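For this depiction, one protein chain was excluded, whereas all remaining protein chains were kept in their positions.
Moving on, here comes chain A:
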Amino acid sequence: MAVELKKPPVAGGVTPLATKKPGADQAHTDSGATFVPDQSRAERTRSFDLDAFPVPNGREEDWRFTPVKELADLFQPAPTEGEKYRQDVNAPAGVKTSKVPADDERLGQVGTPGDRAAAVAWNAKDQATIVKIPSGTELGEAVRVVLTASDEARINRHVLIEAGHHSKAIVALTHEGSARLTGNVEISAGDGADLTVVTIQEWDDEAVQLDQHDILVGRDARVRHIAITLGGKVVRLSTNVRYAGPGGSVECLGVYFTDAGQHQEHRLFVDHEPVHCTSNVEYRGALQGDGAHSVWVGDVLIRAAAHATDTYELNRNLVLTDGARADSVPNLEIETGEIVGAGHASATGRFDDEQLFYLQARGIPEHEARRLVVHGFFAGIINRIGLPGTQAHLMARIEKELADSIDSAFEPAAAATR
């Protein structure tokens, strides 16, 4: 099946979406979801109260893809094991970083926990880190928040990133080592700010991360949120976007490389209410090996007031071997017809035979052609991060994952395609 989805129509499920006028049915899903408990995505529970969220059993809409049995400990509050991890903030001059107590009143203004794990993190955290980029400041280099953990450290993490109005910055969160982490990251971009937040998951094999990112986009602000998930046993990242005023634009980009036994789940919810806002979501994943499981859920809600909204969501999965599973669920709810555009596309497939033929017809051996195609597939996102050193590091890491498997694992996939 064709994987390339640059230009619809290609086999694989581009769904051109007719916009709906007010008064039409409230919810649109074409996800094949069997159970939708709420009338609208907006009605889903959000609360700081742990008891508002029963312990998930795996039958809930928002947990049905997740291996909840492996996560029981993270659904109960437990103290952070401070001695097993460190989180360093390396910030250029001008940035104000601080560690604050858990009850600091600045916390919880941007985001409210949306599931049991986030509520656990909120209630069990012993401190929080605030990164503040003053108004009007343009940073020449990135702020790096480096989390390194060992020995499956239990961590309840809370980070608040505050970009003042008309500031410009890149903040990179990196995660390495071994942890069992629940967390909340609040991201606030002031009016006219230009903020990029990159979250890079390079965990060891046994790590578990259940994380929630909430983004509040100021008037005319531009936010880019980029998730790169390469490691971990279970990584579940829920990213929620709201707009504080008109004219905001958001790009949510993601890359995941899901290996045997890994579960990597990215859930996005973009809530359009102010007018003239845009959102663009693009996640690309590759899967290889037995039991590799990726989940992408992209919810977009265009509320009745959100005139002149322009939104698009795209998820592409490249399945490199047998035994891997990619779930991809785009949902679009539209409550007004007065919009510029709304669409989504999802494609999951093997290598594009035509691309391989083209490269091979120029003498490039098959395994190298495959490597080039996968490289290109990811480079399209990675190269948009804006940090050349990080980009090179991530591409090298992906190259290595490919090289480890390319000759052994890719050939059966090729045979199956023919």
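Rule of thumb we're sticking to: a residue touches a chain if its C-beta (ideal position, glycine included) is under 8 Å from a C-beta of that chain, and two chains touch if they have at least 3 such contacts; residues count from 1.
Note that in this section contacts and distances are computed from a predicted model.
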Per UniProt, the name of the complex member that is left out, chosen from "ABC transporter ATP-binding protein", "Arsenical resistance operon transcriptional repressor ArsD", "NADH-quinone oxidoreductase subunit K" or "Transport permease protein": "ABC transporter ATP-binding protein"
Options A:Ile187, A:Leu237, A:Leu359 or A:Leu394, residue touching the unrepresented chain: A:Leu359
Residue among A:Ala324, A:Ala345, A:Val373 or A:Leu394 touching the omitted chain: A:Val373
Sites on chain A contacted by the missing partner chain, in the whole complex: 4, 6, 353-355, 357-366, 368-369, 372-373, 375-380, 383, 418
